[in-house]
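Left out: one protein chain. Kept in place: all the others.
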């Protein structure tokens, strides 16, 4: 669907994730772009997730012997080539027909983890088969444990080594851009969509003629998923409330490493560790569930403190630069997840786009390490940061 | 005047109070919109009332068993279905000819309190008769106690259980938008108004052909009300200064629960409680009287502290989201009042608009509780909040 | 030159000093407006002088018996009808041909002090004769004491009771708007000025046909004043450096009350008091001399503390609202000076404009007192204020 000419093009056209976002905005119908780009409510948390990094100023070391930079680390024992992993994002087929298959292949090539969404566009088995991994599976629990149990059978059979359960989505969220765009899942034909589609022929052809994907219900693997994930419920629609008891059950049920995604306060972390959870992801669901929650990088320090080395701590949300990864690591994260950047890369240039966004993060992080005098990730410590207000525009010109 | 088709329309068109405001802005003549939307002076407090919530960041609980959410509470012993009540707003007939009658019916359907303004468009008896309540009466005291006494006879006869006296309006305020719009009460025909009216035919027809309402003087029930409420006095026009003595007299005169609206500092609260007042509303009159006063949610904690459980404390001003209600409750408010949101809803879609805005607040608050792990209002505590600066825009794009 | 019709017009068109500024901007040639409106350098202090009031939030008293409001006070023993005085502003004839004569008459009618500029457009004797006062004389010292001595003879003969010496203008300032507008004093004809003038016929006629005024040199009364006051020197041009010795000499020479204008730090205040100075004006010359100095209302508390009641302390700079006066008084100022507001009022509507701007300050201050529960100026205390950040715009709409 895309040619080698395209590959060169994306590298020549995009040097940052912001460029990829701009290109994706031109290529995608508005409603699809907004479905990826948008957040809950007034999108304050959406902006905060990114803006919080602007208050973490860097204090580079001088004269350190950082002639080489080693970005490798391990996550739950698995080696990765850099501390940047790919977040679970639902329905990637909105961006490109190869969707999670393309992402899985690019992640494997880059030597990092792809956490496959429980709302993926392709069945979890197909994604698992697409690339050698490492891949993790992100679970939305069903209300009935039997359903979850059956789903976990599939996850085990497909060979996912790590389970990552989302705990921050008890009810359907309110994404107001989607409401105003009249977005539905699956996409329903409408005059407006038709017009949008005709003005984006590259996307439209790929969407209509690309691989088949799966229905949302199949993907979620849950009966009640016919209530679409981002059902713009004017009344409150229950998704599944995940409770302490569910984690106890899950810890019993799942033999491999278990990760909790969606922790937002430190005071609950010791109890989570007590249950035998292996890692937590500080996440506010990419600012897509509850507006007004704190930026994840603001939450990170209290979670790292509370984890006290008993669990690995990852961060998800607002990472747009390699230097943001460096900041999160300086605050104690073991690694970071990125979501929108690879979704936009996928929209901008398909699988090669994902290759490119991963190379951007790698190059930016390596430069950041070189310029702050760090040879290894372990050299990234708290002395590299100072909290100050963000920069203001420079007066009158 | 409006059809069932409209009802569906407003639910399809507005998912937030911001949407309702936008729709109202298109439907109302500019001078009328501004009369509802505007505030005193430079409107700093107007912006502050809303913006203060942006500095109260949320700390959601994870894994709490919030499978059901109970929004019910009581105010002065009266059960309400949620801690969101309707503020007294004068002259609602500007927005819709059914005015307070429509609001009263919608509030009763929603099971919450409507505090009827002392400057209502319909006589207080008609509003009381329009719906089963619970309704409160908001009193502007007259300079002569005999007048106030006579008015209270009417309030008692109409069956209002609770009296809410406004203490923050000693002089006519300066609303500069109204001055520049040459707004008068009652509305006087002018070429400008004619042009505006013709470009807003739906509003104009409803305004001219709708129910009769009452004259401001009848409504205020006060002789001196011929000085219109928002007389844009260039010199200072005395309204009534309410003093400590007046509260003593009022406490004697009114047998039911007594509420003081317009408290803005904590150090006066113990003395108010000593006089036997039952509740206070932290309010700066919707930022319509004195510009530069603090945002009400910034004032709330010192009033809650000073009340020390002896009086219920409510908050009014700047509430635009269900999560704002949650924030106010986390800071110790028992319940909140909203004003402009229902006035805009009334302007946007009449009685069904008010139904809709109440359902928006209910759904948003319930989602907020679910997403922060709260089953009951009592679960909403101070640990859910952290003060931080508001989010800045996310750098260059 | 202006009719009674105009008087009504300005009251109907302007309800705030911001309105008067807007009207002046339309009436004046750009270069003249900028000469009044502009400040030094990047105009940070210009903005800061105003913006600092936005961080001083009000805490109104409730239930106080402020049925009447008394705005009267004394300054250096002279009764004034309100604590708002008129700053010395040079070359008022740029705004209106009646210039200082009109201002003097309006100030006298309003019962407050007009501090006549040492760079006035009319000779100091004519201004003194124009109205009964109270008027003060603002002195720019000459390098040669004999010159200053001769000037003070004139000031005494003209009957000015109070001398106010400016101590913050040792060198010619850099006002970049004037540079880019190629402004000269006196105004030189140029094609650009001609075009501007023809598009502002009301101003042009008044400027060309109005009273004669005086040459800048006569006005300043100083030989070296042929170096125009705002000479846009690319190199540094010395005005007069006023030193401690000069104040000692001046205190000997001038028998009446002596005021120092331009104090910007508290640590020098005790020594000033020791010299027998009667009052100081916290001023940064309306942000027109050195950009980057602190807002005057930020400086005020340290000067009030240091004065310790030995001298009266006034404030000048950034006062745009009656509530700003209230804030300054709450921080310990005895009274305030306003400059640009009356210059714009003069430009907007001549003498009646000055009447109007004084009535705006009076009404706004009285409303502010009523709404904060103050009957007398003495009731305005520090408990009315709380420092918080300024209001941000209210999120996305």
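A, B and C are the chain letters, set down in written order, and residue numbers restart from 1 in every chain.
To be clear about the criterion, a residue touches a chain if its C-beta (ideal position, glycine included) is under 8 Å from a C-beta of that chain, and two chains touch if they have at least 3 such contacts.
The shown structure was predicted, so the numbers you read here are calculated from the model rather than taken from an experiment.
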(request) Based on the whole complex, identify which of A:129, A:275 or A:371 touches the chain you can't see. (result) A:371
(message) Can you tell me which of C:121, C:293 or C:352 touches the chain that was removed from the display?
(response) C:293
(request) Determine which one of C:264, C:352 or C:372 touches the chain that has been left out. (result) C:264
(message) Given that one chain is not shown, which residue among B:43, B:178, B:206 or B:298 touches it?
(response) B:43
(request) Name, in rising order, the residues on subunit A that touch the hidden chain in the full complex. (result) 11, 15-16, 18, 53-54, 56-67, 69, 321, 323, 327, 359-360, 363-364, 366-368, 370-372, 383, 386, 388-397
(message) Tell me which stretches of subunit C touch the chain missing from the display.
(response) 18, 21-22, 41-42, 44-45, 47-48, 50-51, 54, 167-168, 170-171, 173-174, 176, 179-180, 232-236, 238, 241-247, 260, 262-265, 267-268, 272, 289-295, 298, 320, 389-390
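Everything that follows uses one rule, which is that only the chains that are shown with their structure count from here on.
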(message) Validating interface symmetry: for the copies subunit B and subunit C, is the fraction of residue numbers used by both over half? Same or different.
(response) different
(request) Just send me the rotation angle from a CA overlay of subunit A on subunit B, rounded to the nearest 5 degrees. (result) 90
(request) Could you tell me which residues belong to subunit A and also touch two or more other chains? (result) 42, 44
